[in-house]
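Apart from one protein chain that is not included, each protein chain of the complex appears where it belongs.
And then chain A:
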């Protein structure tokens, strides 16, 4: 039974799962089982999405999809200010790992449109944070103001999927001139231009 369960779970869930068996915490045990059940449901549900929607469209379990404009407004809103204060969104995020050296961040927090972990990364945990070239206020929180380089995911805790998106969107923003990038100094030799 345990073996079949393990094969069903994603590797990282499996590790926390087994860890928690060690602690013998009944509550966590239950929570993980629920998670497993939901993941299993997804496979079946994907086939009969339409049927489900007709029956219970209001109580859709899927994650909300937020557009960029809303996200930009959210970053200027009072709610954002109350939630995060003046700190970057990743500042108070703590990763849950064993030992002193943090492992690489997980591949993704969202699988088949739904949170697949109980400690999603700073961007995945808030649906209203959308990484986009136009959303410079959010992107700048992940960029060092001194060097203009993107902060490491080890520091910010972003999952690798979001980190990849971040890098792409920052490049796009730099191309459009929304974010400044490092520029080398160009020295001219005036003699080259005398024709």
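Some notes on this structure:
Criterion: a contact is a pair of C-beta atoms (placed from the backbone, for glycine too) under 8 Å apart; a residue touches a chain by one contact, two chains touch by 3 or more; residues count from 1.
Everything that follows uses one rule, which is that contacts and distances are computed from a predicted model.
Choosing from "Polymerase II subunit RPB11", "E2 ubiquitin-conjugating enzyme", "28S ribosomal protein S22, mitochondrial" or "3-methyl-2-oxobutanoate dehydrogenase (2-methylpropanoyl-transferring)", the protein name stored in UniProt for the chain missing from the display reads "28S ribosomal protein S22, mitochondrial".
Although one chain is not displayed, its contacts with chain A can still be listed: residues 144, 146-149, 174-177, 180-188, 190, 192-195.
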